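Worksheet: one structure, shown below.
Excluded from the complex is one protein chain; the other protein chains are retained at their positions.
Each chain carries a letter (A, B, C, D and E) given by its place in the written order, and its residues are counted from 1.
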C-alpha cells in the first residue's frame, strides 16, 4: 500500500521532471546520431546480457533472483536517470562535486543537442551506463540478498555514488578539471561497481556452505551467450563513447576487440598451464576482464597498447579470482571485484602509462610517452573512486541492514531465491 | 506434390514480380540509410526474439511448434511482402482502400528511393513489420493449432488484414487522409494482431485441461532472453519508424525506453502488492506492454507523456491478463490480446490525448494540448482496426476450419505439437 | 611451459606489429564509418551465434567442446589478423599470390583510411571474416577432435588458406585481377571452410557409432537462437561488404534477406513432401543455406535472382545433407560441407549466371545477361578455392596427426569432450 | 507394507494425482523416466533423415503404502492412467519390510503415512 | 542384503553424502525426483495468478548394503537429512536377494561393496 502511494507520487513528479519536446538544434549530425543511437541500443542489451552471464553461473534455484535484479535495475535506474540522475551528473557544475540538484521536480522545456547529437540520444546513452553499473554489483551478493533490500540499495547507490562519480569524471567535476582520463568508464563503471561489490560481499557474508561446497555453473551455455551479448554490446559502450562516428570510434572499437581477444587468450593459456585444461568459463572471464580493462583506455591508446592492457588485465584478474579470493576468504559470488574491480583499476592506471596523443590528440600522453604527471592524476582518480564507492556502500548497507535486513533467512537460502523472493522457478522439471 | 507445383509456380512469378536493380537516386543519404538498415536488422531480430519469448512460457512438448510458426512466418511473409504485400500497402492509392493490386506478377524496373533512403531499405524495413504482426498472433493459439492451418491462415490474414490496414494508415489510405496518427504500428501491428488473437483463441477453443491445469513456463530464462531481444529490436521498430536519423528518431528512442521501463516497474509493483511477490514474468510482461503501448505514440509525444503511457499500459494489461481473462474464460494462451490488443488500443487512444506539436511539429496536438478532434480521429481508427481484424479473422478461420480443421486431435495435443506437427523434440533427456 | 614462452614472445611482437595512432584522413565519412562499425559488430556476433547453432545440435557431453573452439578462434584469429593476417591479405600485392609478408614484426605508424572509412574500421571488419571462416570448420570435426590439435590447425589454416585466398579475391591477387566476383565471401569464406571441413571429416574419421546411432540435437532452441543470431549478423556480413552505406548496401541487405527466406521455405516444403513433416531444424538449415548461397552474389544480382539463388541453394544442400552424405558415408558432424561447401560453390557459380550491371554497375554481367565469360571466371575461382583449401587442409592435418594426433582417445570420446578437453560440464543435473 | 511403482503416460499425471487424492493417498514420489514397451516409439526427422526412436517419455510414480491401501491405490492409478491404448503403462508392487520417517525416526506402518 | 531408498530435501544432499562417507558407505545412486508429502507445496505466481503446486523438488538416494550396514546407513541418512521440519523425507528398506557387479560378474554380498 505504501508502495502504491510512492509510485503515484513518483508518477506525478515524472510529468514535470522529464524533458519535453524534440530537439531542433541545427547542428545535429544524422551520422553521429545514428551511431550514438545504435550504441545506446547495444549498451542496453548488455544488461540482459549480464543477467544471462551471471545467471548461468548460479544454481538453478537462484537464477531468476539475479536475472530479476538486472531487469529491475534496467527499469528502475532508467527512470531514476531521467528524473534526477542525468541532472546530477551532467547539469551545470556546482563546485566540482555535483551537477544540477534543484532540477528534480521542475520541467525542462527541451533538451538541447550535445555537440552534434540530439539531447535525447545523449541522455539515453549515458543512462545505459548508469544502469549496467548498478546491475554489475548484483553478482557479488547473488544467492543470498533480499530483493527488497537490493532495490532500495540500488536507488541510493546510484544517486550517491554513480551520479557523483559520473559528474566528477565526465560531467565537469573536479576529476575532469584535473585532467583525469576515463574514456568509457573504467572508474565510473568498473571500479565503482567492483569495489562496492567487494564491500557488499563482505558485509552480507558468505553463502551457506561456502567455501567447502563449490557451486558449479548450472548452465555454462547461458554464460557463454551472456558473454557474447556483453562483448557485442561493449562495442557500443566503448566505441559509442566517442559520441561521434569516425576515426576515434574506430580506434576505440579496435582497441575493445583486441584487448578482449588478448585477455581471453591469456586466461586460457594460464588455465591450461595451471590446471591442465583450457576452460570455457576461463575464456569468457578473460574476455570480460579484457573488456573491462580497456574501457578507460579505449580512445586514448594505440591498439598495441590495448593488447598489452588486455593481457595484463587477464593476468591480474586470474590472480584475483583464483588465488587472492580463496586466500582472503570473502564470498564475492561471481567475482565482480575480482574481474571488474581489479581490471577497472588496472585499466585506469594503464591510461597513465599508455595514453598517447598520437592515438588521440584530444587525450594526453602517459608515462611511457614522457608524461609521468598523467599517471599521478590517474592514481588520484583511482583513490577517489575507491574511497567514494567503498565508504558510501559501507554506510548505506550498514543502515539498510539495521532497518530492513539485507539477507534472506537461512531457510530461504536453502529453498532458493527464485521461489522465496519471486514465487517462480526458472525451469519446470516434468513438462 | 501439389505443394511442389505451387512453389514452382511461385518461383516463376518471383522472377517477374520482384524489383530489380539498385537505386541510384541522388537524394539518398548514407546516414539515414545506415540508420534504416540497422533498424531493419533490429526489427528482423524481434521475430526470433518473440519465438523465444513465447517458447519459454510453453510446455516442453510444444516449444518448437510455436517457434516454428514464428520462423516460418519470417520466411513466408518475407516473400509475400515483396510479391504483393508491399504493392498493396504502399502502391498508388486506390480509393483510399488499397494500393496497387495489378502489380502482382509484373516486373518492376527498380525501386525508387523513398525520400532520403533507398527503396530496398524501405521495402525491407516495412516487410519486417508485416512479419512480426502475423507472428504475434501465434501466441494465442499455441499448444493446439495445426501448423498447416496456421500456414494458410497467415498468408490470407496478412493479405486481407495487414496489407489493407498498412495502406489505410501509412500507405495513403483513408485513415491517413483523415489524419489518423500511428507512429510505428499501435493499430497496424498491435491492435490488429491482438484482436485477431482474441477471435482465434475463442474460435479454436480452450486447451485440454484449461483453466484447471495451469501451464507453468518451462524455461523462464528463455522468456527473459526473448524479452531482451524484443526490447532491443524495438528501438529499431519505433526509432527506425522516423525513417531518417536525427532528433525525431532520438525522441522515439527515448520514449520507447522510458515507456518500457515505467511499465515494467508498475507491473512489478502491482504484482508485489497483489500477490506479495515481484515476478520476473511480471517485469517482462510489463516491459512488453509498455513497448506496445508507446509504439503508436513514440514520435508524437514528449518523454513525460511516454512514461505515463507506459504506466497506464501496465495497469490496463495487468488487469486484462490477471482479471479479465480468467473472468471471461477464453484461452488466449500467451495473452496476445491481453498485452498487445489492450496496450495497442490504449496507445492509439493515448496519441489522441498526449500528442503535441512541440514534440513533433509534423504530428498533431491531442486533447491535452487543446485539440479534441484528434482523439475522435484516433477512436475512428481504433474502431476500424478492431472491425477489420475481428471480422476478417472470424471469417477466414471459420472457412479454414470447415475446409481443413484448425485444431490438432486430442491425442496430438496430449503428445504435444513438437512431435506430432514437426517430428522433433526441443530437448533430449538422456544425452 | 613452452606455451608460456610462446605467448611472451608473441606479446613482444605485438608491440611492434600492431598499427598505432588514430586515422585522421580527411576523407572519412561518418555515415559510412557508422555503417561499417555496426556491420563489424554484427559479424562479430556471428561467431558466438555459430557456436550456439552448432552446440544445440550436439550431445550434452560435447557442447562446450565446440563452443570453445568458436570462442577461442574469436580470440586467436582476432590477434593473428592484426599481427600478420591483414598484411598478408591486404598488403601490397606480390605477384598476385600474397600481400605483404615482411610486415610481420615491424611497426606500422598508423593505418590510412580505406576509401571513406578509417583503417581501423576496415581491418576489424575484415578480421571478423577471417575468424568465422575458421570457426565454421569446427562443425565438421565436432565430438572427436582434440582441442590442442584444432588450435594449431586453425592458426596454420588461417595463414595458409584464408589469408592467401582473401588476397587472391579481395586484396588485389590474381583472381581479383581476373575479374572474379565474390561479394562477401562465397569462395573466401564458405567454399574454403566447407571443402576443408569435408577433408577434415574424412581424415579424422567417423564418430564412434556413426552412422548406426543418430545423434539428436540436445537443444533445438539453442540452434534456433544461433540461427537467429547468424541471420541477424549476416546483414552486417553481406550488406556491410558494400563498405559504404547507401543503395548498394540496401540491395545486398534485401538480397540477403530474400535468399534466406526463400531457401528456408523451400527446405521446409521439401521436408514436408519427403518426410511428411516440416521441421524446425529444416527451416534453420534452409535459411543458413540461403544465406551462404547469396553471400557471393548479394551485391551483384537483383532481388529476383537472389530469391532463385536461395531456392536452388536449399535444394542442393538438402540433397547434399540428406542423400549425398549418407550415401558417401563420411561423417561431417554438422554438415559444414553439405551446407557451406555446396551452397558457397553454387553461389559463386550463380554469380556467373545472374550478375547484372543493372543491379550494380561496378559489377559485371553474367551468362543470363549475355556474358558467358564471367561464368568461366567464376568456375576458375571455384576450382582454385577447392584446390587450395583441399590440398592445404589435407597436408596440414596429415602432418599434425603424425606429430600430435588429431583425435581424442576412444574413452575420451565416450566420456565427452567437455569433461576430457575442458574439465567442465555444460549443465549440472541436480542443481 | 508395499512399495508400488507405476509407469504412466506423462499427460495422465494430473489425472492420476487427482485420483490418488480422491482415494486419500497423498504421499508419492514422481520421476521423469524414458520407457520402452509395446507402444511404438516416436519418429523424429533429422535433416531429412527419418529416425524411429524407441524410448518414450514416461512418468514413474512411487508410493509406499500399508497393505489395506494397496488395492485402493492400484484402482486409483488405473482410473487415472487408463486410456485403453497401448502405452498406458504398468504397476509393479514390491514388498516393503521397513520404512523410516526421517523427521521423527518413527518406523513401519506409522512412518509410511 | 537390503536395498535402501531415501527421499530427502535437495539442500541436505551434501550433508547426507558426507555422513555416509563418515559411516564408510561410499556407493550410492542419486536421482532428482518430485515429491508430494505432508509438506505444503510451493506457491508460484503466473501473470498475477497465484498457484499452489504440490510437487516439490526432492532427491532420491538408493543404496544397496549388506545387512550389517543397514542400521549405520539409516543412521547416517537421518543424521544428514534431519532438520526436524516437515518435508525431511522417508527411508524405505527393501529386501535385496541378489546383486551382480557387472565388471567382475561377482554376485551377492561380494558384489555389493
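The working rule: a contact is a pair of C-beta atoms (placed from the backbone, for glycine too) under 8 Å apart; a residue touches a chain by one contact, two chains touch by 3 or more.
Keep in mind that what you see is a predicted model, and the values were worked out from it rather than measured.
Chemist: Considering the full assembly, with which of the depicted chains is the omitted chain in contact?
Modeler: Those shown chains that the absent chain touches are A, B, C, D, E.
Chemist: Have a look at D:74, D:99 or D:112 and name the one touching the chain we're not showing.
Modeler: Result: among the candidates, D:74 touches the missing chain.
Chemist: One chain isn't shown here. Among D:21, D:88 or D:106, which residue touches it?
Modeler: That would be D:88, which touches the missing chain.
Chemist: On chain A, where is the contact patch with the chain that was removed from view?
Modeler: Missing-chain contacts on chain A: residues 214, 216-217, 270-271, 274-275, 277, 279, 281-282, 285, 318, 321-323, 326, 335.
Chemist: In the complete complex, the non-displayed chain touches which residues of chain D?
Modeler: Residues of chain D in touch with the missing chain: 5-8, 31-38, 54-55, 58, 60, 74, 77-78, 81-86, 88-95.
Chemist: For the chain that got dropped from the picture, name the residues of chain C it touches.
Modeler: Residues touching the hidden chain, for chain C, are 209, 213, 414-415, 419, 422-425, 429-430.
Please note the rule applied: only the chains that are shown with their structure count from here on.
Chemist: Treat touching chains as neighbours and tell me the shortest step distance from chain C to chain D.
Modeler: Graph distance in the chain contact network comes out at 1.
Chemist: Which chains are shared contacts of chain B and chain C?
Modeler: A, D, E
Chemist: Weigh C-E against B-D on C-beta contact pairs and write down the one with more.
Modeler: B-D
Chemist: I'd like the Å distance between the centres of chain B and chain E, where a centre is the mean of that chain's Cα atoms.
Modeler: 50
Chemist: I'd like the Å distance between the centres of chain A and chain E, where a centre is the mean of that chain's Cα atoms.
Modeler: 44
Chemist: Give the residues of chain E that touch two or more other chains, as numbers and ranges in rising order.
Modeler: Within chain E, the residues that touch at least two other chains are 32, 34, 44-45, 50, 55.
Chemist: Identify all positions of chain C at which a residue touches two or more other chains, and write them in rising order.
Modeler: 29-31, 34, 38, 216-217, 219, 225, 275, 277, 279, 281, 431
Chemist: Which word fits the touch map of the chains here: line, ring, star, complete or other?
Modeler: Chain contacts: complete, every pair touches.
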